[in-house]
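One protein chain is absent from this view; the other protein chains keep their places.
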Amino acid sequence: MATRATPDDPTRRETGTSASSVPDVPGPRARGLGARDLAYVATFAALIVVLGLPGAIFAFGSGVPITLQTFGVMLAGLILGGRRGALACLLVVALCALGLPVLAGGRGGLGVFAGPTVGFLLGWVPGAAVTGWLAARRAPGFSVPWGTAGALLGGIGVVHALGVLVLAWRAHLAPSAALTADLVFVPGDLVKAALAVVVAAAVHRAVPGLLPPRGARP
Amino acid sequence: MITFDGVGHRFGDRTVLRGIDLDLRERFVGVVGANGSGKSTLARCVNGLVRPTSGRVVVDGLDVGRQTARVRRRVGFVFPDPAAQIVMPTPAEDVAFSLRRAGLSRSQTTARVEETLERFGLAGHADHPAGLLSSGQRQLLALASILVTEPDVLVCDEPTTLLDLRHTRRVAALLHGLPQQVLMVTHDLELLGGLERVIVVDEGRVVADGDGPAGVATYRALMEADAC
Partner (left out) sequence: MLTSLYVPGHSWLHRAPVGGKVLGLLVATTLLLAWRDPAAPALGAVVVAAVHLGAGLGVRRLLAQVWALRWVVAVLAVLQWWAAGPREAVVVVGGLLVAILAAGVVTATTRIEAMMDAVVGALGPLRRVGVDPDRVALALGLTIRTVPALTGIAREVADARAARGMGRSPRALLVPLVVRAVRHADAVGDALVARGVDDGPGE
């Protein structure tokens, strides 16, 4: 019993939302994020940080690092859905701004936001939102085709689009030149997208009911 | 005082609890049962972490299903894995988090936090990362963070499962010295033997309800019968 904290599984997966656990206190908090959603969001934010810790592989120095962090971003959307996935990424961005070395290779702090590649970091938030929004099309079940579409459009398309635009603006490059520089990273991200969908499908089989039901906010 | 009135709980097709009627007035009550017997669900009904699908639970006159928030302020809950219930980076912050709605000033909060950590032998670790504490220290911190709010009832779900003998005894001694009513789910027969009341749960029912030695004997017989 010690291995599974709640073997007799209480309210969460029956309802999908946390609001039901406190029917007696509506008020302002009902609009916000429930305690259980908060736990998921913080845990996936921490997961993204942890994925940047071991053996971060850099393509060139501390420019745009190729690590499993973008895998973590896609995974947050694929597992938690758009809203909570995006909030997990937002937490990582916030911790970075606060001055913690949460990005691959121990990078962090306000310097990241002054750098030319910050668009790739900021792109995580809408990227995970789009990934999760598409992945939850067949919620509560997980659909591999929709998940793949989400990872490709959100995890790669949105993140790279924002990354390239900010790079072009901050480094005064023609968008086409910025795009050319960025293309080096696309093959790696395709592999990570495939891995994220495979892992998400397995996790959804092991722990059903994680995606928010359609129409629910989280 | 905790009352279960015809409590049943179903999860999907599975009946986890059925027909639980209990009046718990003793200061220290033990609950024991096999893995999956429903004892953990029973404990979780006391602060509304699980809501019964039938019947109701009343704590000190408050209906858990209707007055959940008020009940949770009176009922502290200790989980098996202290790593998951420490929610702030350091012991001092975690204890302070429990006091966030106590209406104390910053200096009053700091004083209460220091005094509490001292009481639980954690004063030297106040600002260390919680991840560096041993399992035993983490469970003491979990208890500190719960008891600092001075609840009326403490529910403990296998509080010593991950602890060594020394910390198990320390936690047990601490629980026995509390003024609060304690409801403790455990597999540790040593902790149950001396209690004045032990409830044995099996397949979602209460199968025995008596003093410690009687409860331990019933549980042993149950487990050994299953083994054949």
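In this document, chain identifiers A and B correspond to the written order of the chains, with residue numbering beginning at 1 in each.
By definition in this document, contacts are C-beta pairs under 8 Å (C-beta built on N, C-alpha and C of every residue); 3 or more make two chains touch, one makes a residue touch a chain.
Values in this document were obtained by computation on a predicted structure and should not be read as measured data.
Residue B:Ala84 is the one among B:Met1, B:Ala84 or B:Leu165 that touches the chain missing from this view.
Summary of contacts with the chain left out: across B:Ile2, B:Leu17, B:Val31 or B:Leu49, the touching residue is B:Leu49.
Although one chain is hidden here, its contacts on subunit B can still be listed: residues 47, 49, 68-70, 72-73, 76-77, 79, 81, 83-89, 93, 97-98, 100-101, 103, 129-132, 145-146.
Although one chain is not displayed, its contacts with subunit A can still be listed: residues 4-6, 10, 12, 18, 21-22, 25, 27-29, 31-47, 49-50, 53-54, 60-63, 75, 79, 87, 91-92, 94-95, 97-102, 108-117, 170-174, 177, 181, 195, 198-199, 202-203, 206-207, 210.
The definition used in the following text is that only the chains that are shown with their structure count from here on.
As a whole-number value, the distance joining the C-alpha centres of subunit A and subunit B reads 35 Å.
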